[in-house]
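Every protein chain but one is kept in place in this view of the complex.
Up next, subunit A:
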Amino acid sequence: MTSSAIFLFLVMLALGSFVFARQKALAGAGGDPAKLHSLPRHYGYFAATCVLLPGLFAFGIWVIFGNSIIEGLILSGVPDRVFEQNGDQATLVLNRIRLAVENPNSPETDPDILAAAAKFQAIYLKGIWAAFVLSISLGLVGLYVAVNRTKPDFRARNKFERVVLITLGMSSVIAIATTLGIVASLLFESLRFFQEVSIAEFVFGLHWSPQTALRADQVASAGAFGAVPLFAGTLLISFIAMLVAGPIGLLAAIYLTQYASQRMRKIAKPMLEVLAGVPTVVYGFFAALTVAPLFRDMGITLGLDIASESALAAGIVMGIMIIPFVSSLSDDAITAVPKSLKDGSLALGATPSETIKQVVLPAALPGIVGAFLLAISRAVGETMIVVMAAGMQPNLTANPFEAVTTVTVQIVALLTGDQEFDSAKTLSAFALGLALFVSTMVLNVIALKIVRKYREVYD
C-alpha cells in the first residue's frame, strides 16, 4: 500500500460512481433524458465530486501531516542516549532511522536505532492503512449521499456548477496567497534576524562581513551586518546598466517608431525580442568570460587598474539585457501619443527630429519615465549576471573599475550550500530579500501609477 495507490483507488471509485449515478438517473427517468432536470452526465459529475471531495480531504491530511506525526511518535520513543550521541539533533537521528528503514542491510548497528526503524515501519503501515480506510469510506459515504439524491427532479447541474465556481474562486486566491507567503516568509525570518542585529545597524552600517564563528574557539570576525556597501554596489551596477540601456533603448524605440521602414521594423523588433529571451545565465557567462577580461586587458593597455570582476563589466552586460525592456515599453509610450499632435508640429514646419524632441517625447514622458523605473527595478533584482560577473567584496566605492557586490549576490552567497536556518548569517539573506522585495515593489507601484496617470490625458 502506498500513497499513490490510495489516490488511484479514489479516482477509480469516483469514475465508478460517475457511471453508476449516470445510469441510475437515466433509469429513474425511464431511459428518457428529457424527463431529467439536468443532463445524465451531470448526475455522474455530481456523484464523482461527492466521492472525491471528502476522500481527497482525508488523503490530503495524510500526505501533509502523516509524516511529521509518525516522526514525532518515533522520536519520543527513542532513548536520550541516542540524541546525545548525535549532538542533540533530531534530524540526524531521523536520517539514521530512515536509512535503516530503506536499506535492510545498512551498516547501522545501534540497537535503539534498529528498534526505532522497526517501529517506524510498523506505525507507517498502520498509518497508511488507516488513511486508506478513512479516505475510501468517506468517499463511499459521499457516494451513498449522492446516489440517494439522484432522482429525476434533482438539480444536479446547478449543484455541480456551484462546486466548479468555488474551485475557480479558490484558484484565484492562490495569487494572493503567494504574495502573502512571500511577505510572511520574508518578514518572519527577517524579524528573527533583527532580534540579533539592530535594524539601524543593518540599514546604516558601513561594514558587511557576515562570516561568523561556527565554534566558540574559532578565530573569526564577530560578523558585521551593515548593508550599505551592498545597497551602494547594487545602485552603482544598476546606474551603469541604465547608462547603457537608457539611451540605446530609448533611441532605438524612437528610431523604430518614427523613422524606420516597415521592413526594418519587421527585422529589428524580433531581434530585440530575442535579446530579451536570452536567459540571464547566458548573459552572466558572456560577462564573466568575454566582457570582463576584455575590460581588464583594455585597462592594462590604458594604464588603468580595472578589476577582473569590475562593476563596469557586470553593469554594461546588464544594460544590454535591459535594452529590449526599455525599448519595448518606450515604444508603447511613444505610439500612444496621438498622431494629431505630431501632424500639427510637422505642419508648422518643424523637422521630424524637432517634432520628436519638442512634441512627441514631452507627451510620452510619463510613460518613458515609467519604463525607466520598471527597468531599474529589473536591474536591481537581477541575479545571475552579477553572481557570475561581479565580485564578492563589499567595497563601498563609486569607482566602476573596482569590484563591488550587490544584494542579490550576497543572498545567493549566503544561502547556497547552507542548510540551517538559525544563524544570523543565513537569516540576513532574508532581510536582504525583504529590502529587495520592498524596493522593487515601490518602484513598480510608482511606475504603474505614472503610466496610468498619463494614459488618462489623451483618452
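Some points to look at:
One rule holds in what follows: contacts are C-beta pairs under 8 Å (C-beta built on N, C-alpha and C of every residue); 3 or more make two chains touch, one makes a residue touch a chain; residues count from 1.
Just so it is clear, contacts and distances are computed from a predicted model.
Hidden chain, UniProt protein name from the list "Phosphate transport system permease protein PstA", "Aldehyde dehydrogenase family protein", "Tryptophan synthase alpha chain" or "Chemotaxis protein CheA": "Phosphate transport system permease protein PstA".
Interface note for the absent chain: among A:Ala27, A:Leu73, A:Ala130 or A:Leu165, the touching residue is A:Leu165. Considering the whole complex, the residue from A:Ala268, A:Ala336 or A:Leu396 that touches the absent chain is A:Ala268.
When the missing chain is restored to the complex, the residue among A:Leu256, A:Ala363 or A:Ile450 that touches it is A:Leu256.
One of A:Ile70, A:Ile248, A:Val369 or A:Ala424 touches the chain omitted from the figure, and that residue is A:Ile248. Although one chain is not drawn, the whole complex shows that of A:Ala5, A:Val133, A:Ala200 or A:Val278 it is A:Val278 that touches it.
Residues touching the missing chain, restricted to subunit A, are 64, 67-68, 157-158, 161, 164-165, 167-169, 171-176, 178-179, 181-182, 185-186, 188-189, 247-252, 254-256, 258-260, 264, 268, 271-272, 274-275, 277-286, 288-290, 320, 323-324, 327, 351-354, 356-357, 374, 377-378, 380-384, 387-388, 408, 411-412, 415-417, 419, 421, 429-430, 433, 436-437, 440-441, 444-445, 448 (touch as defined at the top).
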